[in-house]
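A single protein chain has been omitted; all remaining protein chains appear in their positions.
Moving on to subunit A:
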Amino acid sequence: MQFMLLFSRQGKLRLQKWYVPLSDKEKKKITRELVQTVLARKPKMCSFLEWRDLKIVYKRYASLYFCCAIEDQDNELITLEIIHRYVELLDKYFGSVCELDIIFNFEKAYFILDEFLLGGEAQETSKKNVLKAIEQADLLQEDAKEAETPRSVLEEIGLT
(Lines give C-alpha, C1' and ligand atoms only; values in the text may rest on other atoms or scores of the structure.)
Protein backbone atom coordinates (compact mmCIF):
# COMPACT_ATOMS: atom_id res chain seq x y z
CA MET A 1 0.00 0.00 0.00
CA GLN A 2 1.29 3.44 -0.82
CA PHE A 3 -0.97 5.54 1.35
CA MET A 4 -4.25 5.68 3.22
CA LEU A 5 -6.52 8.69 3.55
CA LEU A 6 -9.58 9.24 5.70
CA PHE A 7 -11.81 12.12 4.77
CA SER A 8 -15.32 13.31 5.47
CA ARG A 9 -18.20 13.76 3.09
CA GLN A 10 -17.39 17.46 3.14
CA GLY A 11 -13.90 16.67 1.90
CA LYS A 12 -12.08 17.36 5.20
CA LEU A 13 -9.03 15.19 5.64
CA ARG A 14 -9.18 13.33 8.96
CA LEU A 15 -6.19 11.05 8.77
CA GLN A 16 -3.34 10.58 6.31
CA LYS A 17 -0.73 7.89 6.32
CA TRP A 18 1.99 7.81 3.67
CA TYR A 19 4.14 4.75 3.10
CA VAL A 20 6.23 6.23 0.30
CA PRO A 21 8.41 9.32 0.56
CA LEU A 22 6.66 12.30 -1.04
CA SER A 23 7.00 16.03 -0.61
CA ASP A 24 4.34 17.91 1.36
CA LYS A 25 3.32 19.65 -1.84
CA GLU A 26 2.84 16.40 -3.67
CA LYS A 27 0.86 14.95 -0.76
CA LYS A 28 -1.51 17.92 -0.77
CA LYS A 29 -1.98 17.65 -4.51
CA ILE A 30 -2.76 13.95 -4.37
CA THR A 31 -5.16 14.45 -1.50
CA ARG A 32 -7.03 17.21 -3.29
CA GLU A 33 -7.32 15.22 -6.47
CA LEU A 34 -8.44 12.00 -4.84
CA VAL A 35 -10.94 13.54 -2.47
CA GLN A 36 -12.55 15.21 -5.45
CA THR A 37 -12.59 12.05 -7.55
CA VAL A 38 -13.96 9.79 -4.85
CA LEU A 39 -16.62 12.23 -3.62
CA ALA A 40 -17.90 12.60 -7.18
CA ARG A 41 -18.73 8.90 -7.40
CA LYS A 42 -22.22 7.58 -6.84
CA PRO A 43 -23.06 5.17 -4.02
CA LYS A 44 -23.63 2.00 -6.08
CA MET A 45 -20.46 2.34 -8.09
CA CYS A 46 -17.63 -0.11 -7.67
CA SER A 47 -15.07 0.45 -4.94
CA PHE A 48 -12.05 0.37 -7.23
CA LEU A 49 -10.70 2.81 -9.73
CA GLU A 50 -7.58 3.34 -11.70
CA TRP A 51 -5.76 6.49 -10.84
CA ARG A 52 -2.39 7.43 -12.32
CA ASP A 53 -0.53 4.11 -12.21
CA LEU A 54 -2.15 3.08 -8.94
CA LYS A 55 -5.33 1.36 -7.96
CA ILE A 56 -7.59 3.15 -5.54
CA VAL A 57 -9.73 1.13 -3.17
CA TYR A 58 -12.27 3.05 -1.12
CA LYS A 59 -15.26 2.52 1.06
CA ARG A 60 -17.60 4.81 2.88
CA TYR A 61 -18.54 4.26 6.52
CA ALA A 62 -21.22 6.71 7.70
CA SER A 63 -19.78 10.17 7.07
CA LEU A 64 -16.21 8.99 6.52
CA TYR A 65 -14.47 7.76 3.41
CA PHE A 66 -11.55 5.35 3.79
CA CYS A 67 -9.35 5.38 0.75
CA CYS A 68 -6.22 3.30 0.03
CA ALA A 69 -3.81 3.47 -2.89
CA ILE A 70 -2.29 0.14 -3.83
CA GLU A 71 0.05 -1.02 -6.53
CA ASP A 72 -0.76 -2.89 -9.67
CA GLN A 73 -0.10 -6.40 -8.33
CA ASP A 74 -1.90 -5.80 -5.02
CA ASN A 75 -5.23 -7.40 -4.27
CA GLU A 76 -8.24 -5.05 -4.27
CA LEU A 77 -10.63 -7.19 -2.26
CA ILE A 78 -8.21 -7.92 0.53
CA THR A 79 -7.48 -4.19 0.72
CA LEU A 80 -11.17 -3.56 1.12
CA GLU A 81 -11.08 -5.88 4.11
CA ILE A 82 -7.98 -4.13 5.46
CA ILE A 83 -10.14 -1.04 5.60
CA HIS A 84 -12.92 -2.95 7.28
CA ARG A 85 -10.64 -4.46 9.87
CA TYR A 86 -9.28 -1.02 10.69
CA VAL A 87 -12.81 0.28 11.13
CA GLU A 88 -13.55 -2.67 13.40
CA LEU A 89 -10.48 -1.88 15.47
CA LEU A 90 -11.48 1.77 15.84
CA ASP A 91 -15.00 0.72 16.65
CA LYS A 92 -13.95 -1.72 19.31
CA TYR A 93 -11.47 0.70 20.87
CA PHE A 94 -13.72 3.75 20.97
CA GLY A 95 -16.93 1.80 21.37
CA SER A 96 -19.09 2.58 18.38
CA VAL A 97 -16.68 4.94 16.71
CA CYS A 98 -17.81 8.16 15.05
CA GLU A 99 -16.01 10.85 13.10
CA LEU A 100 -15.63 12.99 16.25
CA ASP A 101 -13.66 10.24 18.01
CA ILE A 102 -11.14 10.32 15.20
CA ILE A 103 -10.96 14.12 15.21
CA PHE A 104 -10.42 14.45 18.95
CA ASN A 105 -8.24 11.39 19.36
CA PHE A 106 -6.34 11.55 16.13
CA GLU A 107 -3.17 10.37 17.83
CA LYS A 108 -4.93 7.20 18.95
CA ALA A 109 -6.15 6.55 15.43
CA TYR A 110 -2.53 6.73 14.29
CA PHE A 111 -1.32 4.42 17.07
CA ILE A 112 -3.93 1.81 16.22
CA LEU A 113 -3.06 2.03 12.55
CA ASP A 114 0.63 1.54 13.32
CA GLU A 115 -0.13 -1.62 15.25
CA PHE A 116 -2.21 -2.95 12.40
CA LEU A 117 -0.26 -1.83 9.33
CA LEU A 118 3.42 -1.04 9.16
CA GLY A 119 5.27 0.18 6.11
CA GLY A 120 2.06 -0.34 4.16
CA GLU A 121 1.78 -4.05 4.92
CA ALA A 122 -0.34 -5.95 7.43
CA GLN A 123 1.61 -6.44 10.62
CA GLU A 124 -1.02 -8.09 12.78
CA THR A 125 -4.44 -9.07 11.50
CA SER A 126 -5.79 -10.46 14.74
CA LYS A 127 -8.19 -7.97 16.29
CA LYS A 128 -7.45 -9.29 19.77
CA ASN A 129 -3.69 -8.90 19.43
CA VAL A 130 -3.87 -5.35 18.09
CA LEU A 131 -6.22 -4.18 20.81
CA LYS A 132 -4.14 -5.93 23.46
CA ALA A 133 -1.11 -3.92 22.35
CA ILE A 134 -3.03 -0.64 22.46
CA GLU A 135 -4.62 -1.39 25.81
CA GLN A 136 -1.28 -2.27 27.30
CA ALA A 137 -0.02 1.11 26.18
CA ASP A 138 -3.05 2.79 27.72
CA LEU A 139 -2.33 1.01 30.98
CA LEU A 140 1.19 2.37 30.91
CA GLN A 141 -0.35 5.82 30.50
CA GLU A 142 -2.66 5.37 33.44
CA ASP A 143 0.28 4.41 35.62
CA ALA A 144 2.21 7.39 34.45
CA LYS A 145 -0.71 9.70 35.12
CA GLU A 146 -1.08 8.70 38.72
CA ALA A 147 2.51 9.55 39.35
CA GLU A 148 2.12 13.03 37.96
CA THR A 149 1.70 16.09 40.12
CA PRO A 150 -1.73 17.73 40.04
CA ARG A 151 -2.04 20.21 37.24
CA SER A 152 -2.96 23.84 37.66
CA VAL A 153 -6.55 24.99 37.73
CA LEU A 154 -6.07 26.87 34.51
CA GLU A 155 -4.99 23.69 32.83
CA GLU A 156 -7.99 21.85 34.18
CA ILE A 157 -10.44 24.20 32.57
CA GLY A 158 -8.46 24.02 29.39
CA LEU A 159 -7.08 27.56 29.16
CA THR A 160 -3.49 26.73 28.36
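Heads up, the rule we're going with is that a contact is a pair of C-beta atoms (placed from the backbone, for glycine too) under 8 Å apart; a residue touches a chain by one contact, two chains touch by 3 or more; residues count from 1.
By definition in this document, contacts and distances are computed from a predicted model.
Trainee: Which choice in "Translation initiation factor eIF2B subunit delta", "AP-2 complex subunit alpha", "Sestrin 3" or "Gamma-secretase subunit PEN-2" gives the name that UniProt lists for the one chain left out?
Mentor: Per the UniProt record, that chain is "AP-2 complex subunit alpha".
Trainee: Looking at A:Arg60, A:Lys92 or A:Lys108, which makes contact with the chain not pictured?
Mentor: Hidden-chain contact among the options goes to A:Lys108.
Trainee: Determine which one of A:Phe7, A:Tyr65 or A:Tyr93 touches the chain that has been left out.
Mentor: Spelled out, the listed residue whose C-beta touches the missing chain is A:Tyr93.
Trainee: Considering the whole complex, not just the chains shown, which residues of subunit A touch the missing one?
Mentor: 13, 16, 19, 21, 28, 42, 44-50, 53, 72-73, 75-78, 80-82, 84-85, 93-94, 98, 100-101, 103-108, 110-111, 114, 118-129, 133, 136-138, 140-142, 144-145, 148-149, 151, 155-160
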